[in-house]
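With one protein chain removed, the remaining protein chains of the complex are shown where they sit.
This part shows chain A:
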Amino acid sequence: MSVCRPARCLFSKTPSLPKPTPLHHPRSFHTTLPRPARRRPHYPNIKASDLALLNAAAEESYPKYSTSETDLLRKKYTPSQIAAIKAAESAIDPRDLLTQGQRRTDPWQLSYEDDLAEVDPVTDHAPKLKPSDIKGPKDFREANMVERDEAIAQIANENLAKMYPNGVPEGQLSPEEHRKLEEAIEVAMAQAAMDPRTVYYSSNPKAVESLADPRHSVVLPDLPRIENRVARQTRRLSTEEEEDPRQKQLLKYLGWDKEKLRSIRVKTLIVHGVTNQTRMGKIRSLYYLTIAGNQDGLLGVGEGKSVEPEEGRKQSVMAAIRNMRPVPRYENRTIYGDLEKKVGATKVLLCSRPPGFGLRTQHLIFEMARAAGLQDLAARVPRSRNKMNVIKATWEALTSQKLPDEIARARGKKLVDVRKVYYGGSVY
């Protein structure tokens, strides 16, 4: 090796090799993504030039009314309506419409693009008439028998005419047609007898007419049934709802109704597969552990196991609701003092806490406390954290609390609750 070679290497330049760019963080010490060098604003800046473009776009998509259009409008609307339309349009900036406006695409959208010529029973108020709209005198009295019969006859005739717009069939009738006609007459008579026009008599026929006019009624007319594909598919009939025999049995056992059962908070906390080894082979099934609570001092834990997943889950839910036991709560928010419970190798320590502390516990105990309606609780699970045992230990601890009254009774002491004495008894 010659001596000058290293010198040449030292002094020569290698323009082909790129220099390594200096990195701020050559090696990442954590898994979170590094922040970009320059912080981007949360919203794009709008420059004055862009604003001009926006103005132009808004002008294009939401143009102002031209003179010909205003003329057309004037033909259809009164000047006051046109003024209202203009005021409404000027209240909304077209640029806002362009940047923030969105068109609804959901099936329940209201048809906003409307010329407001028709009364929509869903969006609009039903048309109303005032007493002043009735022309002539508004005197009335209770109709006597003769007047009532006359009115009934007239209204029944009107109703019949509505049922047979082509005239009541006459002459020889087949028995089927005869029966139909008689039915129609009966219906018409019944409707007429129920009509308020037959009860009252007025010298002004307009006043009598107003009795049957729905626009004068205080009762709002029924909303129309929405008929589209989505509404048809989402509609449920009471007959379609299947009756679960297990649920029925449970309701009978508890003496509850379905409404009360629906108010129970149920949550499946543990699901895992288990296998039974037989000489024929392995039988796989699923194990479920569910808690149930009414969030007002009742808590239950239930287990279920089945080859069918849904069956096992249902079993556990029913067992949890059936196993609900009362949880004594201090001031309806926390427990009475500290609790300890050991199940297997799992030990659970539950501590009562002051108001506003919250549920600072691990997730399983948190769910149970929520279902039971506890609001302030701290917990530790110092030993094994087997999920099933944690739940069982917590449940046992919460339901087997010793109350101060009972402790005092056991020790032969007298206990007085002074919470009702302080602050005029307003503290619980």
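In this section, a contact is a pair of C-beta atoms (placed from the backbone, for glycine too) under 8 Å apart; a residue touches a chain by one contact, two chains touch by 3 or more; residues count from 1.
The criterion applied here is as follows: contacts and distances are computed from a predicted model.
*Asks:* Pick from "40S ribosomal protein-like protein S8", "Piwi domain protein", "AAA+ ATPase domain-containing protein" or "Vacuolar fusion protein MON1 homolog" the UniProt protein name of the chain that isn't shown here.
*Replies:* Choosing among "40S ribosomal protein-like protein S8", "Piwi domain protein", "AAA+ ATPase domain-containing protein" or "Vacuolar fusion protein MON1 homolog", the correct UniProt name is "40S ribosomal protein-like protein S8".
*Asks:* Per the definition of touch given earlier, which of A:Asp50, A:Glu209 or A:Asp338 contacts the omitted chain?
*Replies:* Considering the complete complex, A:Asp338 is the one touching the chain left out.
*Asks:* Given the contact definition stated above, which residue among A:Val122, A:Leu223, A:Met280 or A:Ala410 touches the chain not shown here?
*Replies:* Candidates A:Val122, A:Leu223, A:Met280 or A:Ala410; residue touching the omitted chain: A:Ala410.
*Asks:* May I ask which residue of A:Arg141, A:Lys402 or A:Arg419 touches the chain that does not appear here?
*Replies:* With A:Arg141, A:Lys402 or A:Arg419 as choices, the missing chain is touched by A:Lys402.
*Asks:* Pick out the residues on chain A that sit against the missing chain.
*Replies:* The missing chain touches chain A at positions 336-338, 351-352, 401-404, 406-413.
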